[in-house]
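With one protein chain held back, the other chains of the complex are shown just where they sit.
Think of it as A and B in the order they're written, each chain with its own count starting at 1.
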Amino acid sequence: MSESDWELVVGLEVHVELATATKIFCGCRNQFGDEPNTNICPVCLGLPGSLPVLNHQAVELAMRIGLALNCHVEPSIFHRKNYFYPDMPKDYQVSQYDEPINLDGSLELPDGTTIGIERAHLEEDTGKSTHVGGGGRIHDAGYSLVDYNRAGVPLVEIVSRPDIRSAEHARAYVNELRAILLATGASDAKMEEGSMRVDANVSVHKPGDPYGTRCEIKNLNSTRSLGRAIEYEMRRQIDLLETGERIVQETRHWNEDDGRTHTLRSKEEAYDYRYFPEPDLVPIAPDAAWQAAVRTALPVLPAARRVRLAAACGVTPAEAGVVVERDLDGFVLDAIAAGGVPARLLVHAENNLADGAGQLDVGAFAALTTLEADGALTATQAKTVLGELVASGGDPAAIAAAKGFEAMDDSALAAVVDELIAANPEPFARFKEGDQKVTGFFVGQVMKATQGKADGKVVTRLLHERAAGS
Amino acid sequence: MADRITRDDVAHVATLARLRLSDEELDMFTEQLAAVLAHAEDVASLDTAGVAPTAHPLPLENVLRADVPRPSLDRDEVLAAAPEVEEHRFRVPPVLGEAP
Partner (left out) sequence: MNRALETAAAVRSGERSAVDVVEEHLARIAEREGDIHAFNVVLADEARAAAAAVDDAVRAGRDPGPLAGVPIALKDNLCTLGIPTTCSSKILEGWRPPYDATVVARLTAAGAVSVGKTNLDEFAMGSSTENSAFGPTRNPHDLTRVPGGSSGGSAAAVAAGFAPLSLGSDTGGSIRQPAALCGVVGVKPTYGLVSRYGLVAFASSLDQIGPFAATVADAALLLEVIAGHDPMDSTSIDQPAPSLVDVLAQGVEGLRIGVLHELLDAEGIAPDVRRRTEAAADALSAAGAKVDEASVPAATYGLSAYYLIAPAEASSNLARYDGVRYGLRVDASNTGDMNEASRTAGFGAEVKRRIMLGTYALSAGYYDAYYGKAQQVRTLIIRDFKAAYEQFDLLLSPTSPTTAFALGAKTDDPLTMYLNDVCTIPTNLAGDPAMSVPFGVGDDGLPVGVQLLAPALGEATMFRAAAVLEEAMA
């Protein structure tokens, strides 16, 4: 398979439910998990005579999202998107069409790649259908039951430009977007609860050729599915093209069980939604003061946090990604301010604080790294002390003393090394010839002999000195 | 302006609007709609270059409401008006295909 000849092109459409107290056009509660049809009123049920009134907070959160994605906020209007479906109370969806609230932004991935954002607009969510009978999926259902609690929940639809070139980047995009949404408080963005829904537009082409025909992939319930689906779809399209077939532009459904995408419907003839401006709503034009207030109130976003942490620790922003994602950057920065050693703090936060800081406090963390840097503790010893600090707090020096940790002095260590070299002439010979892998064997032996009190780096140095001729 | 509306146009539009027309109705509606649209052709003669469309006669903007909950309807009352109900939900026959 000559996958390497082909370039993958992916654009993502992400719908997020906004974290408002009430729905977009009425005062019914915006609440997941309530008893069916208990949060409905004439407006969100679309009863004859009902009219929409826009939720102020929905506009506020939409602006937060737009500004966090570097969009510009525009005066905007709503349009009706007309189609029949039982989960649609009015058989039209109030959305935004060619005059959306947010335009032309960007999202920076942890590795520094920038993905363009075409738009992020407001719209209302639909109700939810449950299929009964048959296989539980639409195609062989006996009938459907509809719950309108979700109808009218405010959504922002974020449309990326087709700048994504790999499944990994697609996943990174979704993760980064989620982190931004959580940071701004605009949405809790849970794919498993449906408050963030991702559809992928996938196509392939040979570099230099125009973009290929794309297929829309739906039913992606996790970032893992997203990655798998993109990879499957890419191979499917490449296989077709390489056997001389053409790609049919269509919507495909990802099936988690069989690991394939399946045709849902052909989009050869795009559905005619007959968009026209919503006559029951008036334009929104957030003034400069409102926009400025939203912009000022934005928290430091993940990309900026990575830059900040990277600068403080002397690494690249990409290298600072894990710690920021884990929400420990603030903790590390505080520990630096308390006198800790940046590089060590970062390494520990990334490798040894997977479940968070627990009982560890900033001062103890800083002190621990100082002990390390001063040579009073080896890296291994520090990790052990850290584990205890996380579990039950305390003072690192006291814990180290209680465990009898002290770094061995160099001459005592040299004696141990020499003993082991004498006992293992053959491995040492290989080491002298340049076999670096033997180092691990010797270090391990030294650790065993010294009950972990040796500093691995010193052992390695001694080995090299002995190999060079004492 | 556009060409005269055809029988196929009317049939297509009826499908979009979820209306089923008999052959006689198709013929009748085609003729009637064509007559109405022909009458509306006079707007083609107007010079509307550079004229903004009016979606609203009112110059209102930024009509917003506070994000404060209001009482919802009584579920039983709403479901009592429904043609078919099961497990507190609206029951419909099988849905063919996904939402467009």
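Just so we're on the same page, a contact is a pair of C-beta atoms (placed from the backbone, for glycine too) under 8 Å apart; a residue touches a chain by one contact, two chains touch by 3 or more.
Since the structure is predicted, the reported quantities are computational estimates derived from the model, not experimental observations.
Among A:5, A:35, A:91 or A:418, only A:91 touches the chain that is left out of the view. Across the interface with the omitted chain, chain A contributes residues 42, 45-54, 80, 82, 84, 86, 89-92, 144, 146, 272, 274-276, 279-282. In the full complex, chain B makes contact with the omitted chain through residues 1-2, 5, 9-10, 13-14, 16-21, 29, 32-33, 35-37, 39-44, 46, 48, 51-58, 60, 63, 65, 73-74, 77-78, 81-84, 90, 92-96.
Heads up, the rule we're going with is that only the chains that are shown with their structure count from here on.
Work out the mean CA point of chain A and of chain B, and you get 40 Å between them. Taken together, the chain A residues at the contact with chain B in this complex read 20-22, 26-29, 35-42, 45, 53-59, 75, 77, 83-88, 126, 129-132, 134, 138, 141-148, 218, 251, 253, 264-265, 271-274, 277, 279, 281-286.
Those residues of chain B that touch chain A in the shared complex are 16, 18, 55-56, 58, 60-73, 75, 78-79, 86-100.
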